[in-house]
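One protein chain is absent from this view; the other protein chains keep their places.
The block that comes next holds chain A.
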Amino acid sequence: MAAPPYNSSKMISAQLRNKANEFLDSRKHANNLADILQMFEMESDNYTPVLLTIEVIFTELLKRGDLFEEIVPLKPNDVTPEGQYKRWLRECYEAAWSRTVSCMTKARGGSRLQALVTACKLLQAEGRYPLEPQNGYSFPAGRLKTIFNAFLDSEILMSAPITRFQEFSEYKDVQQYGLKVLAAMSYRKSPTPIFMQNYLELLDKLLTTDIMPEIKNKDKDKDDDKEDKVLCAVKGQPSFAYNAIICRRHANRCWAFACQWPLCAEPRTQKRALLLLVEKLMPLLMKPHLATDMLCDSLDAGGPISMLALQGVLELVCHHNIDYPDIYERLYAMFEPEMFATRHKRRLLHLADIFLSSTHLPESLVAAFAKRLSRLALVAPPEDTAALLQLVANLLLRHPGLKRMICYDDTPAIMSSDPYVMEETSACASGALSSSLWEVSALRRHWLPAVASAADKVLAAADPRAAPVTVQVPDELMLFDAELKKRFKSIEMNFIRPVGASLPSGERLAHYWEIAT
């Protein structure tokens, strides 16, 4: 095992498969199981074959019911060889389980993920063919708890396995029991940042599928409920009863614990928490205004964090009657060139579109936004420019008063400077309304045809028939392929043959470089 090249690992897996088959075929080869479990003890980079073998063996055993034991209280253990064998198998199973779970934290790369999958598969098998007789729906919550423990107690970030776990958290029963288990284990006084990160991520994954917040539309959803995926369902057994209210309660409990942690200590955790809160938890919370403090603090933090918090604040303001004093000033301050580098710019643009869709806003404020957005569009990467211009067009369409910024009705006066002051922090005082959108008209000369036509559209926003369109930011680096796919009627060449490597007119490379002369 010291030098495990590719061939040997193949050999090992073949060997293991043989052993497993032999073991499953007859009890004569019972020792094979012990051998296989022995493999865990060895130092290895790659536990995958062992894990796979274990998965095969125990699923089969569970299916056969070899592990099934009816516990009758006050009855001594039977000493028959059959009973002993069963007990030995149970012991093996427990050992294998603990090995697998420890594999999740200790092994490397692929094996970690495989360990998780194996554990979940075993979990499923056990759920379907429980070890002990149970009435009602059986779900091995204890096993799930050990898995979660492995996730949370790790000293490293478990984002890869947790992401993998999403496959299983999509099952309704896993979600419900998972939330329950997580809520039970989340009490902790001063968790490490890594714990918090793992915890938040796990919670996030558990909430991937929507929990029906209200049961008011129960009748409609009955059809859909049947299609829900349930991990441990067997035909003929009592089916799983999904209870959204319980789920919600558990989720609330999970968050209630998490709230008390110093989430805002580290920007990464904070970002994670905000993302979770904003995207998943907000509609589920019983008392969302409890999150207000956290959101407000985050909003002050600046950068991407405040962008995330903004959405939460919007939710609070819209649905929970919370008044945030100068939210528009905050939003205004967020539009800085740095926003193009962040991953959340799309979210910000979308939110800004929603925020500014109110028709009760003062014109000067909206004008300041329009002006600032178009200033930003001047320096933005092309795909963002198009989105910003769309946003500006929407502003112009929703607030007809702004049309003076693109078509001034009176005879225009010639000014010596732009009345708009970009540095002014207060949007209303920036004097944007007496300015014009010269930036947009400059963007009509943008090199990208799409941007140029978007600028045209902004300037055509005075047209009463145009309607606001939702802002879309295309993916980065997709523009190139999109342009290449465009079809043309003809391909225009230069009409003067180049002499050497310089253009007859307009050569600039040689102008600035001493190489191509």
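As a working rule, a contact is a pair of C-beta atoms (placed from the backbone, for glycine too) under 8 Å apart; a residue touches a chain by one contact, two chains touch by 3 or more; residues count from 1.
Throughout what follows, contacts and distances are computed from a predicted model.
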From "PRELI/MSF1 domain-containing protein", "Ubiquitin conjugating enzyme", "Nucleolar protein 14" or "Mini-chromosome maintenance complex-binding protein", the hidden chain's UniProt protein name: "Nucleolar protein 14"
Among A:52, A:251 or A:406, residue touching the chain not depicted: A:406
Touch criterion as defined above, residue of A:28, A:343, A:360 or A:497 at the omitted chain: A:497
Missing-chain contacts mapped onto chain A: 336-338, 340-341, 375, 378-382, 385, 405-409, 412-418, 422, 436-439, 441-443, 445-450, 452-453, 456, 459, 462, 469, 472, 474, 476-477, 479-481, 483-484, 486-489, 491-503, 505-509, 511-516
